[in-house]
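Dropping a structure here in structure tokens format, bear with me for questions.
For this depiction, one protein chain was excluded, whereas all remaining protein chains were kept in their positions.
Presenting subunit A:
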């Protein structure tokens, strides 16, 4: 059963079968002419849709209030305070209460709602029914029959209707009207974001850059304005770097591009990807060039930790262990070197091991993990035997050391080291 299902779905989903003609295979359906289920075909309530439940609803409301209710009505949300004039939409349909069926089907023309008051009542009624389809239908009519100024003004105090309108404009891609709406409502940040979003449609990188430049002055929050500025600056640099590197690559004279051909263009990549790229291809460059990692770090105010993680990953990928080492080495005032990291050394070891660092490199960082338990666990995970051994020695734990002897290779250097320690009379073992 499962197989045939799966096969069938393959048909459905595979794009190879763009279209196919049925041939006369035997048919399950003919065997299965079962008894019809008990439900009528009624279930197409709105085959005569045009004006949906909205208006007729209020009619129904009046009609049905006379009937017994089996389930109680509950207070659904704060729509609008009831209009005080006593003027109700249902009165527009007086005399039609008995014709509910017809109401459903009649293509009630909205054209008869001409005065603003009627239009707004229509809208409020629609909102009261909680049927988004009806709300949008009314809004489409109001959009056609009211000036923007009036419509926007009235929507301002009708949040539910407003959100429907915004969603409708978004879906039907009426960008310009939506921008006007935001502007009229004083929703400047929404306006800015919507305009900024347009850059995604622009495929030409130079045009996109120019567009982003124009976005910088949009009314963003100060914080977001900074991000958009960065976006522009980044693309501007990516364009320059891309042009230079493409040339260098095709020129065939720069070794690193020959050894590690670029897999994709750097255009439109996130900042950190760009930094990684530059740490990979342009690590040694002086701060003066756009592609130097130091320059990027400074221009975009990249946090120290973030910079370290990225540089570490890039240099490790290249197996430039010397660079890795240098990243962590700092000198104190006496000229002694020591290893410092904004990142925990366990994390450093993790990054290195994911980049297939050899044990010799790994153990240097595993050995710097402060927490003894974690250090041993990592050393075992990465097979840094000497770290395990020296930690056990420091713990003066003869039993553990003895136990570990079984785990290292026979006749290996590690085994010799363990034996040497075990027979060292100067160590005062605790067990």
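Heads up, the rule we're going with is that contacts are C-beta pairs under 8 Å (C-beta built on N, C-alpha and C of every residue); 3 or more make two chains touch, one makes a residue touch a chain; residues count from 1.
Here is the rule we use: contacts and distances are computed from a predicted model.
*Asks:* Refer to UniProt and select, among "BHLH domain-containing protein", "2-methoxy-6-polyprenyl-1,4-benzoquinol methylase, mitochondrial", "VPS33B late endosome and lysosome associated" or "Myotubularin-related protein 9", the name of the complex member that is left out.
*Replies:* "VPS33B late endosome and lysosome associated"
*Asks:* Just to verify: which one of A:74, A:264, A:284 or A:334 makes contact with the chain not shown?
*Replies:* Final answer for the missing-chain contact: A:74.
*Asks:* Looking beyond the chains shown, say which of A:119, A:158 or A:393 touches the absent one.
*Replies:* Checking the options A:119, A:158 or A:393, the one contacting the hidden chain is A:158.
*Asks:* In the full complex, which of A:122, A:309, A:349 or A:366 touches the chain missing from this view?
*Replies:* A:309
*Asks:* For the chain not shown, which residue from A:118, A:131, A:180 or A:325 touches it across the whole complex?
*Replies:* Of the listed residues, the one touching the omitted chain is A:131.
*Asks:* Determine and list the subunit A residues touching the chain excluded from the picture.
*Replies:* On the subunit A side, contact with the omitted chain comes from 1-2, 5-6, 8-13, 15, 18-22, 25, 27-30, 34, 36-37, 39, 41, 43-47, 49-50, 52-53, 57, 60, 64, 67-74, 76-81, 100, 130-137, 140, 156-160, 163-164, 166-168, 170-172, 189-190, 193, 196-197, 200-201, 223-224, 227-228, 230-231, 234, 269-273, 300, 302-303, 305-306, 309-310, 313, 343, 347, 350-351.
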